[in-house]
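The complex appears here without one of its protein chains, the remainder shown in place.
Up next is subunit A:
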């Protein structure tokens, strides 16, 4: 593994934003307001953008799609570029939140991988409103030694049985299992484990999956969508349903801490969700031209490669892949092999009825009520 310290990402981004803000004072009125996930970019990209274009970047971060969506739906968010996950993007497009991309201003779209863009187009027909920033999978983060100690060295961890099969989960409960507190990730995973259609919106499937998960929840220590990063890294928990890059971040932190905690990531063989984070421009963006310039800049092969090398999430920029560090590009936990890619499925955007069903049933899973 590399010796790069992921825990420094935060500090660097803060320093970068400070530098960028200072520059904006000198550069004058040209700015672009970017709202992205936390720990999801490298400062060099932002600095170089400002150097080349003279456009200052106001960079702000969030840690959940819900936060982003609430601000977008409230209106007048003031952002020029936002990065929702594709399933959320689809609903937001329906709500009239975004403006169509102007392809004349985005020549670097030619760099994007056609297959991945086609997969994302299931949420945004013909990629009219957005392009892929990074993507990833929802799988299982685990503590190599603790799991081997309890299930044996030979146990193949790439299975949802780790968390859903009471017989196996019960053996892991004492070292701590955590689930994502996100029904849109957990139900498709449950469907995949049960052999149902992961994209199902059938209320009966949701009921069945709820019953299955309620039986397994006894072995769950908590439901949370970011706490698991530090808990896996500290050895506080041993198995976590998580997002690929986040789990790898935990692995890196654990290694940096040098406490003998070894964390790794598995994509369950029953199928796992592949998701896309998409760059889009709100309809009421104050600087739409600068927003296009920013998006086009990110789609430059060198920039996409620099970000992937830093955040360990795969990008969809085919022209950048030869510039991605060898060990990252060949790591199947980051860039899944073609064989594994076959088993991945994309998420679906739930209509409001299914949304309510899923949220309500998920409350039953989470609280037992």
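Following the convention adopted for this analysis, a residue touches a chain if its C-beta (ideal position, glycine included) is under 8 Å from a C-beta of that chain, and two chains touch if they have at least 3 such contacts; residues count from 1.
What we mean here is this: contacts and distances are computed from a predicted model.
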| item | value |
| --- | --- |
| From "PTS fructose transporter subunit IIA", "Putrescine transport system permease protein", "Parallel beta-helix repeat protein" or "3-methyl-2-oxobutanoate dehydrogenase (2-methylpropanoyl-transferring)", the hidden chain's UniProt protein name | "Putrescine transport system permease protein" |
| Touching the absent chain when the full complex is considered, from A:102, A:199, A:330 or A:363 | A:363 |
| Contact residue for the chain not shown (choose from A:44, A:197 or A:236) | A:236 |
| Of A:32, A:45 or A:72, the residue in touch with the unshown chain | A:72 |
| Residue among A:96, A:152, A:195 or A:260 that touches the chain left out of view | A:96 |
| In subunit A, positions touching the absent partner | 64, 66-67, 69-70, 72-75, 91, 94-97, 176, 183, 217, 220-223, 234-236, 352, 355-356, 359-360, 362-363, 366-369 |
